[in-house]
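Got a structure here, written out as structure tokens. Questions coming.
As you look at this complex, bear in mind that one protein chain is not there, while each of the others sits in place.
After this line comes chain A, so read on.
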Amino acid sequence: MPETPATAGTTTPPAGTAASSSSPSWAGQLRLTVAERTGRSYAARQYHEGALRVLRPHYLDRSGQVTYTVINPGGAYFGADAYLLDVAVDRDASLALTTQSATKVYRTPQGPASQEMTVRLGPGSVLEYVPDQLIVYRGGSYIQRTRVDMDPTASLVLAEIVTPGWSPSGESFAYDELRMRTEVRVTPPRPEPPEAEASAGAAEPTDGPREGDTPTSSDHDPAARPRRLVVDQLRIRPGAHGDMTGVGFMEGFSHTGQLVIADARLTDEVYEGLTELVDTSTTHSGITRAGVGEPYGVRCVCVRSLAHSTEDIAALHRAVVNLLRQRWRAQPPLRLRKY
């Protein structure tokens, strides 16, 4: 199927619809492929269905980075509903992905609500994923699975915040279960494309979420397989922990945050800068060099936070994102305008 740049709001079936027709029925799905042309990133493909869509893209600075805002017209995730976010950022493209408001999960007597997010990052690409906080209401269960496959020269930041939920009586942690799992893999280095045009899509396996997708280059060299960089997990079952606000668990705090950074340029100097931000923040946080070895040269840093408010964690996450933008791309701070 020829590649036709989609404009915001149009519903274009994704190329290779076979993958999507065989997938489970999604309560909402959003598929977005961002490519780059003459320094400007744009949606080369965009498809949405059901209770997920994106607002018109924004260019918040002069870097050419495109910002997309995911919205959920239904207002919340409901029981047994599954949502899919499939995001590809092609060679040298840059995407900031956020949400319009907090992700809310209401009572889920039919079974947990779930979000599957699959991300593919091409050479030289950038993804900053900075959604609003997650709120799981009384009697709600939520499972989130995120899988990132990145080129060794790509740059990834994932920043998430979880609130203690909400119940009519004002009681915290009244939800049933929350599970968030993020796995990042690094794909073997890919050679430069023979022609510039080739990067528009043909070189990218962008159709549908396929577990175990492997670049064809690894067919010849058994050692050049995608390698797991890091697995970040959060599982909270308020009923099962006894006093879950206590030692080891929430340590008396109410909100938790997680930040995963994967980039080959995470030098000691950058790490020191990040450590200072963690130390001066109003959160109770830890920072560490995470990840297994340095697959294909990619390094990983994780920050885990506890705090008394969403804003305390969001402020730290913003500071981290902005330091990396300045250091790696001389890009101004991320200023998300919410509508």
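Basically, a residue touches a chain if its C-beta (ideal position, glycine included) is under 8 Å from a C-beta of that chain, and two chains touch if they have at least 3 such contacts; residues count from 1.
The definition used in the following text is that contacts and distances are computed from a predicted model.
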item	value
Record-based protein name (UniProt) of the chain missing from this complex, from "Urease accessory protein UreF", "Heme exporter protein A", "Sigma-70 family RNA polymerase sigma factor" or "ABC transporter substrate-binding protein"	"Urease accessory protein UreF"
Sole residue of A:H58, A:R107, A:R190 or A:H284 that reaches the chain not shown, by the stated touch rule	A:H284
Absent-chain contact - pick from A:V70, A:M250 or A:A314	A:M250
Omitted-chain contact residue, chosen from A:V105, A:L306 or A:L334	A:L306
Touch with the omitted chain, as defined above, among A:D232, A:D263 or A:D312	A:D232
Where the missing chain touches chain A, by residue	145, 179, 181, 183, 227-235, 241, 246-251, 253, 256, 275, 284-293, 302, 304-306
